[in-house]
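So the structure is just underneath, and the comments pick up after that.
A protein chain is absent from this complex, but the other protein chains hold their places.
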Amino acid sequence: MFAFLLGRLGMLLPTLFGLTLLTFFLVRLLPGDPVSSMLGIMAADTTLRDALTAQMGLDRPLPLQYVRYLAALSQGDLGQSIATGEPVLAAFFQRFPATLELTLAAMGLALLAGIPLGTLAAARRDSLIDRGIMALALTGYSMPIYWWGLLAILFFSVGLGEIAPAWALPVSGRIAVEFDPDPLTGFMLVDSFLSEETGALRSALEHLLLPSLVLGTLPLAVIARMTRSSVLEIMREDYVRAARAKGLSPARVLVAHVLRNALTPIVTVAGLLVSVLLGGAVLTETIFAWPGIGRWMIEAVWQRDYPVLQGGLLLIALLVILVNFLVDVLHGVLNPRIRHGT
Amino acid sequence: MSLLEIDNLSVRFRSRTATTEAVRGLDLRLGAGETLGLVGESGSGKSMAMLAFLGLVDPPGEVAAHGIRFNGINLLDARPAERRRIIGKDIAMIFQDPVMSLNPAYRVGEQIVESLRVHARASRPAMRARAVELLASVGIPEAGTRFHAYPHQLSGGMCQRVMIAMAISCAPKLLIADEPTTALDVTVQAQIMALLSRLREQHRMAMILISHNLAVVSQMAERVAVMYAGEIVETAPARKLFARPRHPYSAALLAAIPERTPAGVPLYSLPGAALRRTPEAGRHCLLAERCPRAAEPCRAHHPKLAETVSGDQVRCFFPLHAEQIP
Partner (left out) sequence: MASSTPVSAMEPESPRGVPLARAPASPRQGGILNGVMPLAVLWLFCLFAMAACAPWLAPHDPTEQFREHLLLPPAWSGGTLAFPFGTDDLGRDMLSRLLHGARLSLMIGLAANIAALVPGVILGLFAASHPRCFGFFTMRLMDALLALPSLLLAVAVVAVLGAGLVNTILAIALVQLPGVVRLTRAAALDELGRDYVTASRMAGAGTIRLLFAAVLPNCLPPLIVQATLGFSVAILDVAALGFLGLGAPPPTPEWGAMLASARDFIETAPWVVYLPGMAIMSAVLAINLFGDGLRDWLDPKLRMAM
């Protein structure tokens, strides 16, 4: 197990190196020089230009710039936002909990609904239920997230607002304006709970509901499809037949023997979906005015705030790599054959 | 009274294009403590018949029977929960591939404990202790340590011992052994058969031994049923069947045993391939195309399983080794 993980870590180093190359050269790809495109019309001001060029170290040769970039990275220095002047790393972590809360809720929804639905479809193979679930999954899988977001607003906010105004869901921000819990953890659910204001937690939950539903739909569909196919595959295994020959109830066979082994591919897919979720968060946060890193990056694009774009990309990629590493660890836990390195 | 009575058991698989009968009209009687050998080539429906009477055939397989009685209980009409109380406890089964039959995600000891837990009430430590005892009783050295092993850490023979320990954990009245040694090394095969033989005496279990290896069956079984294309074609006491097979197919099986064939003589092999059994195929003898003795009636009619004077059964219009049929 240890050797296995060490090998995995070894594979990560070149990938990390490639990642820094990517983020470094992305900004060099700018047509013309980055400074003038950053400054826009103010580029005419040569003193400002030279100051910014020097500040970004752009007056030095490319390899040297890269080495300086790496050196700064190793100290946790990702540069400063051009728009606000704050350090990129700090700004990232200030907004990150909002995105984490949203993606965790979406992933939770996808797993909690996707695994049972996929299992049900497999257990009732070829029935109307199976076909219904698979048709829904394919729809969810083909649904443009931005459209689904707008539809969700239309149904659950506008539509519900007409029928039962009390039930209409909020569609913007993380909590109603009258509440302002101290950002102790950054997780609005936790903070609003700690604030002990009546209604704050409820408001935070209501705000989280629609965005996580919209963001969680695609992973839900993928996990349901994956669960179905992997459960069907495991059900054909000899040990499942042997388990049934022991006189176990169908429910126990399904949960303890089939699902337990079907979990490995599901975990793999869930790990891959983290990257999809973070990408989808860009759109979801834009639609629901959710103050997370997705919206932060889109704003950076609009403001041509390249240090933010560069640093944000790097940090998100690191996060994805970290999650994939954790998935490998989880595989070892789930699968004794990997753990023992055979 | 018989321990097990199966009347007219059939298993069919329907697909859009064709229907295949894996087992047709199978009758079987087994007394308490008796060992029956079930032989036939692969695909002849031996395993399928056993899975069917345990209720382990899944759709699209269809199972039908006139009656299945075990120990006086009608398994056919039993509710699934009732049937599960018998299966795994009074009837246990071991399979062809022991390594694949153990769940790779759990320690082998836990899998035995699981078996104990569904059929017996005891504390967890007591069940663990019992599982270690069982492992030791099937000849696994250092049973206490092996309790914690995963299936992939054990050899095929060890895994089959674990499967056997699990099977006898609730003192079954009937053990079904489906090709228990086929997937194992030759050296291990004899050990496993000896173990099964010893346990059978010890626990006074009845046993159905499925195999295509007649040599193995002849050592263990008192009575042998030969299956071909989903049907029983002959039943007889083991000695008698080996000495004087009456059905041409049984004779062909015996002729194909390497040990019984003198050196230099080519091993006998039956011409042609086994028939795909469709319901229509029942109109003639299923072996007619491959049988050297086939004549007019064989191609026109389907022979019944007829009882001889001595109580044996044979499904043939022209059996070998004449004996009077009442």
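Just so it is clear, A and B label the chains in written order, and each chain counts residues from 1 on its own.
The working rule: a residue touches a chain if its C-beta (ideal position, glycine included) is under 8 Å from a C-beta of that chain, and two chains touch if they have at least 3 such contacts.
None of these values were measured; they are calculated from a predicted model.
Novice: In the whole complex, not just what's shown, which of A:112, A:301 or A:333 touches the removed chain?
Specialist: Residue touching the chain left out of view: A:301.
Novice: In the full complex, which of B:36, B:76 or B:208 touches the chain missing from this view?
Specialist: In the full complex, the listed residue that touches the missing chain is B:76.
Novice: Which subunit A residues would touch the chain omitted from the figure, given the whole complex?
Specialist: Subunit A touches the chain not shown through residues 14-19, 21-22, 26-27, 29-31, 125-127, 130-131, 134-135, 138-139, 141-147, 150-151, 153-154, 158, 225, 229-230, 232-233, 275-280, 282-283, 286-287, 294, 297-298, 301, 304, 306, 309, 313, 316-318, 320-321, 324.
Criterion: only the chains that are shown with their structure count from here on.
Novice: Could you give the separation in Å between the centres of subunit A and subunit B, each centre being the mean of its C-alpha atoms?
Specialist: Computed value for the inter-centroid distance: 53 Å.
Novice: Where on subunit B does subunit A make contact in their complex?
Specialist: Contact set of subunit B toward subunit A: 51, 54, 56, 80-81, 84-89, 92-93, 95, 97, 100-106, 114-115, 118-119, 150, 152-153, 163, 166.
Novice: Under the touch definition given earlier, write down the residues of subunit A that touch subunit B in their complex.
Specialist: Those in contact with subunit B are residues 237-239, 241-250, 252, 256-257, 260-261, 334-337, 340, 342.
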